[in-house]
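For reference, the structure I am asking about is given below.
In this view, the complex is presented without one of its protein chains, the others remaining in place.
After this line comes subunit A, so read on.
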Amino acid sequence: MPKDGGIGASTKRREDIRFLTGKGRYTDDINLRGQAYAYFLRSEVAHGRINHIDTKTAAAMPGVLTILTGDDFVAMGGNPAGWLIHSRNGDPMKEPKRPVLAHGKVRHVGDAYAVVIAETYQQARDAAACIDADITDLPAVVDMARALSDSTNLVHDEIGTNQCFDWGWIEDNRAAVDAAFATAPHITTLQLINNRLTPNAMEPRASLGDFDPGTGDYKLYTTSQNPHLHRLLIAAFVMGMPENKLTVIAPDVGGGFGSKIYHYGEEAAVLQAAKLLNRPVKWVAERSESFLSDAHGRDHVTKIELATTKDGEFLALRTETMANVGAYLSNFSTATPTFLHGTVMAGPYKTPLIYVNVKTVFTNTAPVDAYRGAGRPEATYSLERVIDKCARELGIDQAEIRRKNLLTPDQFPYQTPVGLVYDTGNYQATLDKLTDIADLAGFEARRATSAKNGKLRGLGLSTWVEACGIAPSNLVGVLGARVGLFDAATVRVNATGNISVMTGAHSHGQGHETVFAQIVADRLGIPAESVDIVHGDTSKIPFGMGSYGSRSLSVAGSAMTKAVDKIIAKGKKIAAHMLEASENDIEFKDGSFSVAGTDKAKTFGEIAFSAYVPHNYPLETLEPGLEETAFYDPANFTYPAGAYACEVELDPDTGHVTIASFACADDFGNVMNPMIVNGQVHGGVGQGIGQALLENTTYDENGQLLTGSFMDYAMPRASDVPYYTVDHSCNTPCTHNPLGAKGCGEAGAIGSPPAVVNAVIDALHRAGHSHVTHIDMPVSPARVWAAMNQA
């Protein structure tokens, strides 16, 4: 059994106390003396030429301090894409500038082109309504297929095309894949849409900029998943200031799901305004602005083909995808549909030949970037849906076709045909576990009960693998990454033995303050209460790449573990001196340094005290103090995997789908805090059910956003989901990080959408609607009803 508070314990979260009593400190809760307020004026048209912006009337309104437009930021740099992707023909991707405020043209509804700073928020908002902008409407580029064939209506005139790149993965495999298809006994083809989503973290984006004229230092409080990345982007790429003149603080952050990874223009604008006015400037998004301007997710149109033998053995897989990047490249928007999507197309299966083609398309819509799962949900959905269709065509049971093609435990490490090496896994074990916890044997009886109640019941499966903790830096560099993907931690032991751990990961719901303390305390054999976790402040933390891609534990947690090991190593040197023994004879266990085979020992606290009051200390050979920093660059991705089952009940009169049950058997490697891991899976599955049944970010043909509020965009509510059954007992620990951890943050959102849709198709087939081979997400009552009643 784990110790209370150590690795493996379901320790209650320490951060909950402040959140449950109203003492959280989110960006909008922070107010600085003399603070002014910003309101951004956003384009009402999807595509337009800015002729003139008249701010004279607005500038004379009460309380207005200044008004800035795109002209004021022309000299600044653009917000860059973090990955340079090359097309199949070797050409680099098209990379138009993404300015702080729109200049020359507005390119999507919600594209900010002016900002008013005033004494109060209401004054800024009132004045913005008096800005007279002369903008000529241009035809909007919205549909991806049309955008690609359109050479006259261009989102970015200067690049001469609406295509960003045309990527092949792996191009050298293409001929062999095509040859396999030419002779395949059976080919299943599926055309599908991975619906566009709005991340909708419950805390809207917010930024508070401050400037110190005495030192020339900037400070930005902002809703960020990765404050160091924000500092790097703002300082080095956009504003052009020395990185050490900018501090970025991401205090409590109310959810991210990808949308707060990215730097947005509002952040640079409030910093610039703070400098110009010599006053702090605050901006808080209204939810309507979030819908218009936060990076959206998914939005792929895909044709997937699976070549098999007559008995369902996978021979080859081929996909063609159009991926929307919206009006501007966001920071991960080129990596998401490529290296986070094409590389996981093998799934947990031994398909020998795979080729993936992705064309990315500029449109007059908000930028599209990583959203929980980022590329991996798109790949998993395509794969698990085409397998479902293939099984039906061949008359093979859904579990059996998967079982037949799953990699077996003796095949690890496994080199996939799409560039990854899976280090470890046991996909049969999670599928077996799922069979048990989802009581698949009892399905027919449940179906009969549903039928008695006039409902159609269906069962859908999904077996999947993902790639997390993206790495190693030297490899991703070759693939086009413009940053490293390591993480860092400093472990500071104070003289009195308590500890501050500065981590580059950022917690915005994941419970790092609790679980990281568990890890450090466990390794040092001290109470978790003695360990404080410090995150979200670039002035306190050595460096860090932040939290996304389920990387916090496997990467930042590993950095922390390395730093703790350095503390122990130094502690041994101090103990050897104090105990008059050889360093090699010192053992460290349960918070005590002892001389092997004797009862001579010093506690961790005594060693810490000696490091800071070095009266009896080897000063000639060892520096005083007890503080260590470690950087950790992973040797490989980690590969969480799982098997999910969804049962739905469908009302044949209305087409309404209810989730009757949802079960997850996951392999996350070693688990640090089971309670938190379960919560991560619940949340991911909730979002996956939202994508499958409810959510759909929709633009009309003029590029107007039709889903601009919670009244139009259907978020999952408590009544839309059931209690979930989750299990993570089938663990194969990661082989290449010190914690054996794989990551769990995105799993639920990756594995669940295909299970839901497969269940709906299953319910329809069992009821005789065998002509329905696919329904695009969200599987709304209208779509289900139409599919059932199509001729």
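Basically, a contact is a pair of C-beta atoms (placed from the backbone, for glycine too) under 8 Å apart; a residue touches a chain by one contact, two chains touch by 3 or more; residues count from 1.
Heads up, the rule we're going with is that contacts and distances are computed from a predicted model.
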Which of "Phosphoribosylformylglycinamidine synthase subunit PurL", "Heme lyase CcmF/NrfE family subunit", "Carbon-monoxide dehydrogenase small subunit" or "Peptide/nickel transport system permease protein" matches, in UniProt, the chain that is not displayed: "Carbon-monoxide dehydrogenase small subunit"
Candidate in contact with the missing chain, chosen from A:P337, A:G511, A:G669 or A:P778: A:G511
Selected residue (touches chain absent from view) among A:G655, A:G684, A:G703 or A:G740: A:G684
Candidate in contact with the missing chain, chosen from A:G24, A:G63, A:G78 or A:G104: A:G24
Candidates A:G82, A:P96 or A:G254 - the one touching the absent chain: A:G254
Subunit A residues touching the omitted chain (full complex): 12-13, 15-26, 28-29, 122, 199-204, 252-255, 257, 284, 286-288, 508-511, 675-676, 678-679, 682-687, 689, 709-711, 715-719, 721, 723-727, 748
